[in-house]
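In what follows, a structure is listed as structure tokens, so that the remarks can point back to it.
Excluded from the complex is one protein chain; the other protein chains are retained at their positions.
What follows is subunit A.
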């Protein structure tokens, strides 16, 4: 009981920290982001645990598509159409305004009515009534942000998704604490899924978002586990001699690509989960690792040093044709594809370190998106808008985000220990 309370307290603390420290930095204004004002929502009951309008505003601001109006600059705080003076919002250069009211309903429920207006046309763009309660106001806020995002960009919002990541702390000589954590897409509400004295790495989501696969050294050797998120139940699915690593779920959800070195050196295998059948895909004395699937499930991309230095290759499964994808620079590894299969994000080394880069597979153009020198583990939001990755700040591991065009960057706060290996969930039901 005490433990639970304590856990709740810690959770609350870190939640607060997250919101206090999230820093969004818009680096280059290539196309001007659309200015939007999210007016604080009306609420007459006792103090709420969350500031819903602020969460909506932070979500949209982090996407890079919008320039959010600071609250202190608002001349008025309307909650209904009749209170909106469009001229005021035009003078303060807003294209859109979101207003709303939260109303207490029966059984502790809260009903939120939200309206999005086009300031120039003075027209209602979208309105919805959302039901929630005082304990899930963050879900309500992320839902509203998703709807506004989709209305204004035409792209499905991904704020209601989740991220997992690993934290590590060195407690003393040969003493470490590793945690697998899950949080909202904005880093809030972190909770521990697994904790161990031995390393945890390479978490990856099943395509339906119900399971995670990861590598854990808890038996003092690396093994691959699959954990059901709802029940916490898990299975050890692979534990050969040598490496058992880098699991990656097929888009159909029935197979896992992974790395085993049981036959001498690291090779890519595909495990069919229902039957346990293991197919070896690569045969090379070099290192083959970090598999990832193409969205159609037809190809597996992986890192290999068969050419001397690590580069990313693509293996077409039906034909077994192998193609090298990366040629720029001497080190390109751990690729991840956007949902449309067009852009490959990866870790790219140049003269001043390891950066996140994106390659347009159609044109071959490579853009280096980050300027810090120890960047790794890129993971793409399911709507393709943002890449989240791990970097170092002040000697500690933190998570940071960058848009695919490099225009927007933000740093997630460092909560405890070294944070690394973010993995963005798919859209969740």
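Just so it is clear, a residue touches a chain if its C-beta (ideal position, glycine included) is under 8 Å from a C-beta of that chain, and two chains touch if they have at least 3 such contacts; residues count from 1.
Everything that follows uses one rule, which is that contacts and distances are computed from a predicted model.
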Listed names "Xanthine dehydrogenase molybdopterin binding subunit", "Peptidoglycan-associated lipoprotein", "Lactate utilization protein B" or "Cell division protein FtsX", with the criterion being the UniProt name of the chain not displayed: "Peptidoglycan-associated lipoprotein"
Sole residue of A:125, A:237, A:374 or A:428 that reaches the chain not shown, by the stated touch rule: A:374
Touching residue (missing chain; options A:86, A:126, A:217 or A:240): A:217
Candidates A:108, A:276 or A:395 - the one touching the absent chain: A:395
Sole contact to the chain not displayed, among A:162, A:234 or A:255: A:234
Sole contact to the chain not displayed, among A:38, A:69, A:114 or A:168: A:168
Residues of subunit A in contact with the chain not shown: 168, 170, 174-178, 192, 194-199, 201-202, 217-222, 232, 234, 241-243, 245-246, 259, 261, 265-266, 287, 289-290, 303, 310, 331, 333-334, 347, 349, 353-354, 374, 376-377, 392, 395, 420-421
